[in-house]
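With one protein chain held back, the other chains of the complex are shown just where they sit.
Should a chain be cited, it is by its letter among A and B, assigned in written order, with residues numbered from 1 in that chain.
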Amino acid sequence: MFSVRTGLLAALSLALCSALALAEPVKVGFVATLSGPSAPLGVHMRNGFQLAVKELGGQLGGQPTEVIVVDDELKPDVAVSKVKGLLDRDKVDVIAGVVFSNVMMAISKPVFENETVLISGNAGPSPLAGKGCSPYFFAASYQNDQVHEIMGKYAQDQGFKRVVLMTPNYQAGKDAMAGFKRHFKGEVAEEILTPLGQLDFSAEIAKIQAANPDALFTFMPGGMGVNLVKQYAQAGLTTKIPFLSSFTIDETTLPATQEASIGMLSGANWAPNIDTPENKAFVAAFEKEYGIVPSLYAAQGYDAAKMIDGALKATGGKVSDKAAFRKALASAPFKSVRGDFSIGKNGFPLQDFYVVKPVKRADGKYETVTVSKVFDNMTDAYAAECPLK
Amino acid sequence: MSTVLLVSQLLNGLQLGLVLFLVAAGLTLVFGVMDFINLAHGVQYMLGAYLVAMCVGFTGHFGLGLLLGLIGALVLGIVLEWLVFRHLTRRDHLEQVLGTFGVILVVTEGVRMIFGTAPLAMPMPVALSGSVTLFPGLNYPVWRLVIIAVGLAVAGLLWFLVHRTRLGMLVRAGSTHPGIVSALGVNIDRLFLFVFAFGAMLAGLAGAMAGPLVSVEPTMGDNVLIIAFVVVVIGGIGSIKGAFVGALAVGLVDTLGRAFAVDLLRLVMDRSAAATAGPALSSMLIYVLMALVLGLRPSGLFGPKKA
Partner (left out) sequence: MARMSRLRSPGAIALLVTLGFLAALAVAYVQDSTYWMATLARMAALALSAVSLSFLVGQAGLVSFGHAAPVGIGAYAVLIAGEFGVREVMIVLPLAFAAAALFSALTGAIALRTRGVYFIMITLAFAQMAFYVAASLSAFGGDDGMAIAGRSTFLGERILRRDHGLALLAIGLLGVGLFVLGRVTASKFGLVLRAARDNETRVRALGLATYGHRLAALALAGGVAGLSGALLANQAEFVSPSYMNWHVSGQAIVMVALGGAGHLVGGVIGAVAVTLLDEAIGHYTEYWKLGLGLVVVGAALLRGRGLLRRIVGGQHD
């Protein structure tokens, strides 16, 4: 309730501020999944973005800013409709956000056709990183494969010989398997694809137990991850078969899985304990504002706002000069909470990636902490295919 | 395929079936007694999980919290019946679908506003949180065994209530000859209230039992509702026996489908095609089962033979 009300208040006060300033405000259309089982991801990302705008006094690049938040409901066709509304009716200057890759792929076409800049707060589908890269696209997040590659590399480094892979049966799931296998050279004992939105993993857990691999790699975003983590822990497998994951254990799911997640590992580009002054300030401010521990989605949302802010400052607050705005964005003119952060030629960042594990804090809340750095200042696998200079 | 794997998959199917039975039991009785189609039954399941999670967190004791939560679910069932459902019982199905669909929207959004979208932690007794060795090579989570036990106990209790008590007799009679029952001076509305609230509590119990296994969030009832409908319709509307048989059939078909569809498909197609087609086929299986049953027996397995 608390977070909701303050969120609304922030939005209201933003709207008021911009009306009072009588200037033409910068308009940001923010697309996030805010309903359904995956809503926590969108809520974190939006909260991170709005926190940054609030800290900047309701301004981006010194300009009064209006953030129009829409819920994509995780339905690509709904997202397209709403984004067209943002472009045509609200005449937004920038579109930001987007949690899921299928939504990103659906909206990218109308946004690019409208020659509007699109800044991802999370989704980083491979088509937009490689041949289909666009001068209008920038990611404050990562390229999807990278996070899976972390676990593949980690499994290889640990000397695991046989692994079982399990992901939902959709494109992102298959991409996750491909990303894992890029650096893992051992044997894949079994690849299990599960229907999207599955509740009960008992059948799969029994299969994994029977296969008895050196490790399990899984990618189960949102509620599916919560279910799997709880059921895996109850089956007593955590200590027997190491649980390597991506987008399964983070601060959006830890409030629900809590103790069950201890001992499991995940890949990430951020964790609350990353030691930069910006990060310390961000984590403290986020917890104070919303009463919950931020996740990587929150950090990326926060960075996305800072990125727009930095670019607008570089262009003197003008959005109308799109070429200058894009050029400014490409230079990543801000200090990321993640530390190392620059933008490659395809609009995707170069950054560090870590293996993280969940821990219980002294105050009873759970958060992830870095275990080891797996990739340093890494660029994604598709950047070379991008024809942009 | 090893015996151990088969046995554990059968147990999994049984456990899923029994959770579905808890949800479907109330649904089928409400259907049967009042010819009332209640889409909002999944919401009761979700509310049960939330209430129990909240009460356990508040009291710090699982048993006490469970009891309080279930009483809460019962009370909420009565309130919803009083506010909305009793006004819809004598309408046509279209208006019932409309009204109860609206209740889903309102309650789901209401819970989202109060608790937020983040999934809730569902505390459970430490003693029941691990796994136990049933026989060599087969470790099975204790909580799933608890669900099986609770499900069977409730099934027994319901059988007793429906077949051995006066109230049960009225419920059975009401589902086949509502006119005669009310002509005999039985207050059908009060019967409905009782059946409805009891059904809501059972759905809440199902939510509470499933809570430690699944993500407790506002839309958790959606999928369960649809599957519970499949169960009710396969079993035949109004029949507790039908709901029980239907629930076990759906639970087993679903679990075994997920467990073995890919392996079976590999016999007829190549590995990667099977890996993709398997999940699609297994998620469709229960609907195929339902279409088959209804195609052969239009009133379900144990439904009354009225047109």
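Everything below uses one rule, namely that contacts are C-beta pairs under 8 Å (C-beta built on N, C-alpha and C of every residue); 3 or more make two chains touch, one makes a residue touch a chain.
Because the structure is predicted, anything quoted here is derived from the model rather than measured.
Engineer: Check each of A:Val31, A:Met45, A:Val67 or A:Ala106 against the chain that is not shown and name the one that touches it.
Structural biologist: Going through A:Val31, A:Met45, A:Val67 or A:Ala106 one by one, A:Ala106 is the residue touching the chain not shown.
Engineer: For the full complex, which residue in B:Leu11, B:Ala24, B:Leu39 or B:Leu191 touches the chain that was left out?
Structural biologist: B:Leu39
Engineer: Could I get the residues of chain A that touch the absent chain, sorted low to high?
Structural biologist: Against the left-out chain, chain A lists 8, 34-35, 69-71, 74-78, 80-81, 84-85, 87-89, 101-102, 105-106, 109-110, 168-172, 195-196.
Engineer: What residues on chain B make contact with the chain left out of this view?
Structural biologist: Counting over the whole complex, chain B touches the hidden chain at residues 31, 35, 37, 39, 84, 87-88, 91, 93-99, 101-106, 108-110, 112-113, 226, 229-230, 232-233, 237, 276-277, 279-281, 283-284, 287-288, 290-291, 294-295, 298-300, 303, 307.
Basically, only the chains that are shown with their structure count from here on.
Engineer: Take the average of all CA coordinates in chain A, do the same for chain B, and state the distance between these two points in whole angstrom.
Structural biologist: Their C-alpha centroids are separated by 35 Å.
Engineer: Under the definition above, what is the set of chain A residues touching chain B in their complex?
Structural biologist: The contact residues of chain A facing chain B are 1, 3-4, 34-37, 39-40, 43, 169, 191-195, 197-200, 202-204, 206-207, 209-210, 222-224, 226-227, 230-231, 234-236, 252-253, 255-258, 292.
Engineer: Mind listing the chain B positions that touch chain A in their complex?
Structural biologist: Residues 2, 4-5, 8-9, 12, 15-16, 112-114, 116-122, 129-131, 139-144, 210, 212-217, 219-220, 223-224, 255-256, 258-259, 262, 275-276, 278-280, 282-283.
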